[in-house]
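Complex shown without one protein chain; remaining protein chains in place.
The block that comes next holds subunit A.
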Amino acid sequence: MNYFPDEVLEHVFDFITSHKDRNSVSLVCKSWYKIEKYSRQRVFIGNCYSISPERLIARFPGLKSLTLKGKPHFADFNLVPDDWGGFLYPWIKAMARSRIGLEELRLKRMVVSDESLELLSKSFPNFKSLVLVSCEGFTTDGLAAVAANCRLLRELDLQENEVEDHRGHWLSCFPENCTSLVLLNFACLKGEINLASLERLVARSPNLKSLRLNRAVPFDTLQRLLMRAPQLVDLGTGSYVHDPYSEAYNKLKAAIQSCNSIRSLSGFLEVAPRCMSAVYPVCENLTFLNLSYAAGLQSIELTKLIQYCRKLQRLWILDCIGDKGLGVVASTCKELQELRVFPSDPFDAGNAAVTEEGLVLVSAGCPKLNSLLYFCQQMTNAALITVAKNCTNFIRFRLCILDPIKPDPVTNQPLDEGFGAIVRSCKGLKRLSLSGLLTDQVFYYIGMHAKQLEMLSIAFAGDSDKGMLYVLNGCKKLRKLEIRDCPFGDAALLEDMGKYETMRSLWMSSCEVTLGACKTLAKKMPSLNVEIINESEQTEFNLEDRQKVDKMYLYRTVVGHRKDAPEFVWLL
């Protein structure tokens, strides 16, 4: 390979796209390192505090596409206070200063200010794609800046962000000569939208393939948009409420029938059930259906719709579909790979409409199932054992029994055996979330069998340190471990400190870990940042070493303590 000029090697490396592979390539020899370094365009940073913007830019000066994740996963469930961190601005500032040719930015759980969006929009002339998932801190003013200044914008994808609405008509800020849009998703915006601007924008975007509207876009606008964009592949409706006997409804039916490229459907944020039949013609080609925000649809309407969806590969739905409805999914959707069942009434477990029966039915009918997120009222070992037998391909298995420590209601036993069967049978399992009554035994099984496991989420489980140790010792590929309300303490935390250097992060809250142990860990492992989140009035100096910490988050890093930690985060 030394006989090839650099350009040839570079060309070869172009075919190597996965981050893991490119990382390996850079380790082969100095010259490969150098070539890979300058030709690397896409970088994924799973924890924004593991490296600094300056070091990133020095390492990969040719950076074009950056993915950044900020807050720990449990921030999704309000376990991380506001102002914890994860700010985008320093990254934009550094990349702007170094004239990085940024084209794509993908962010998850970051704090994105309007200032950073504005700076981004003005600093990167080739900027094409902005994807924000579960972010916060920005308003529609920031979006207006992106719309106005990013001349080549192809994708604006806002997924489940908390956006403050300033009623600035941000959509009207797309210049008239902007015709490059391929994806526009503003479903999470709460405010009004300038409908005329939206229609004109869609009309002048011949490449538009994906359009997801917010609640403020009414039924008749939807019809007009579909007339202008029959080439759509992915559609998210806004409000879907109308009189099914009206002229507007017939027009929509006609419009939808001309959209024969739609493969993905979502939205129905407000929905009149009797209007759903207009959508049936689209169903037979759908591969992704997301009705998880369509609270207005009952099981009957859901099952009627699903009966047409024979090619469905991914289904996100509310639990009001019921076990019987899942039976319809099982008998119709033979290509199903991913299923997510969300609770329609999260705080009232008694009403959760799905149980272990629905899951068993789906596992029996959909052999290709490999990814599951299932909120249910109860689960039995027998059901899990059956599921494990039926579906051996699970990569992601996340089960959430709404009552967090509920045993098997039939046998009154913990669910150790059920989850044990899952990890034994699904050799490729990468992500697992547990719930229900669980003892150390389940962790024994996980450590023993889940050899490919990368992410594990545990809540209200286990009896002793042994549980955590089984996992740390057995799961060699573990990258993220997050634990809440488990009786794991110092002995487990400190047994194998080097392990944490092989992982991205560890979260432990409401466990038995003491401040002293955290200090010990921080002292012995300079390559880790050990952070304590403490919201009481006590300072680091008042709290004694033997007192338990409420929340600990540790992660490996090459840049030491972060400089932007708020008062309530102690960096040990």
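Criterion: a residue touches a chain if its C-beta (ideal position, glycine included) is under 8 Å from a C-beta of that chain, and two chains touch if they have at least 3 such contacts; residues count from 1.
Basically, contacts and distances are computed from a predicted model.
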Missing subunit (named according to UniProt) among the choices "Auxin-responsive protein", "ubiquitinyl hydrolase 1", "Cell cycle checkpoint control protein RAD9A" or "Elongator complex protein 5": "Auxin-responsive protein"
Of the residues listed, A:Phe219, A:Tyr293, A:Tyr308 or A:Trp570, which one is in contact with the missing chain? A:Tyr293
Given that one chain is not shown, which residue among A:Gly46, A:Pro244 or A:Pro404 touches it? A:Pro404
On subunit A, residues whose C-beta touches the chain left out of the figure: 74, 76-79, 81-82, 134, 160-162, 188, 269-270, 292-293, 295-296, 318, 342-349, 375, 400, 402-405, 433, 457, 459-460, 463, 484-487, 510-511, 535-538, 548, 550
